[in-house]
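Just one protein chain is left out here, and the rest sit where they should.
Now for chain A:
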Amino acid sequence: MHVALSGITVRFGALTAVDDVSLAITPGEIHAIVGENGAGKSTLMNALFGLVEPAAGAISIDGTVRRWTSPRGAIAAGLGMVHQHFMLQEEMTVLENIVLCSEPVGRFGFVDFAAAHRRLKESADSHGIVIGLDRVVGDLSVGERQVVEILKVLYCEAEVLILDEPTSVLTPQEKDRLFAILKSFRAAGKAIVLITHKLDEVMEIADRVSVMRGGRLIASGRRAETSKEEIARGIIGGELPAARQRRPRAPGEVVLSVDKLVAAGRGMAVGPITLSMRAGEIVGIAGVSGNGQAELVQALTGLRPSISGAITLCGVRIEALDVERRRQAGMSYIPEDRQRVGLALGATVAENANAGRDDRAAFSRGPFLNRAAMTRFARSLIERYRIRVGGASARASTMSGGNKQKLVVGRELARATPLVIAENPTWGVDIGAIDFIHGELMRMRDEGHAVLLVSTELDEILALSDRILVMYAGRLAGEVARDEASRERIGEMMTSRAVDALPEVA
């Protein structure tokens, strides 16, 4: 099935998210669409899939112009999409999730699960996919959930498969499994569209590459005729930032020590965890999302009560203190969820920039806020971090994801506390902002702060950390020094294959 997009334009108010893009999707090909966040990749595909309505342009399938205004039409036309955030029902079984919205019904509208089971088994077997159809999705790993999403698309007999950032949550091994499935689809003559920002993966699997920047299609061509460097220059519209210099540094005093910390997690206890951090080092915590990292961070910051164990920050026992007192004891926190935890979206930039600092004399006059000082401080952050926003009195909700994150990072790092906890600090921000945030974390390290970097992006962990701890199933599965770290070794620990071989982490 040939799909052609011609002159697709999508506008959100005054913003043109996709600007006159024409693209051909060919059967038997893996077509990678690359670009920074906000380049319009996802929006373009959402337009194709009927999730947003284009202001101009046409979609044609096998030469005939088609129109649909909801995913239903797109699915009926033979398109399938695996969204970046999985669209699954956690309390339902794999089979229920797959048939949902295209249920085979028998009498009185009852679902014929047996027929669905047979049909699914057949198509899964032909692509070498193995999964228990009666398992509850909530119990599955992220990689398995993705397989469910792919089976969903397969079940609807899609000829064109769109995957939005499919590897961002996978371990290296899971990624290999996914690519094997995609290759099998390609061999079966299906067309695959892969939205990604990971160039290594593009070089590994794509047949055709299209580069988007600022809503426009910059270049499109065969992968074999281009290079990684050329694609990267197309993405950022200039030269790559130089590789970061890493100053050797002897770690200083112990800043944080965690002793046999146990916290309640979802369906499992997290811990016991023992670790210590010194001034002037970045300790990375790697692991597949959902292995207790979030619970560990919440137990450290005081957002989740710990069941047992001790946390000592700069010589003060803090495990019984509330969030505010822990922050006063010398901790700042860049949360993963900037929308809900990091910022109050309805409040202004100035109010957000001062959140957690309004008790200080500099920002208050008696019991009242010092608005002028707050605005001055917010302006200094906007300037220093080059935050693109209407001004200090604009609402936080008006900023893009990358700018929101810069505001959170700026506010937290400005407190200059001995300990900084950064949780997926560059999740969903563009390359420019990633580079800047990484630079700031390195600066904190060089200035003698201890940085705990919790990230599911292995590249980020490898680029920044002095030491790397791996979490698996609520425990630390191992520690690797910077010099000994490799993707494969950490990947294995992330799936616990190496757990038994490792000594207890002190």
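Just so we're on the same page, a residue touches a chain if its C-beta (ideal position, glycine included) is under 8 Å from a C-beta of that chain, and two chains touch if they have at least 3 such contacts; residues count from 1.
As a working rule, contacts and distances are computed from a predicted model.
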{"item": "Name per UniProt, for the chain absent here [options: \"Fe-S-cluster-containing dehydrogenase component\", \"Carrier domain-containing protein\", \"Elongation factor P\" or \"ABC transporter permease\"]", "value": "\"ABC transporter permease\""}
{"item": "Touch criterion as defined above, residue of A:63, A:109 or A:366 at the omitted chain", "value": "A:109"}
{"item": "Touching residues (missing chain, whole complex) on chain A", "value": "51, 70-73, 75, 81, 83, 87-92, 96, 99-103, 105, 108-111, 113, 264, 269, 307"}
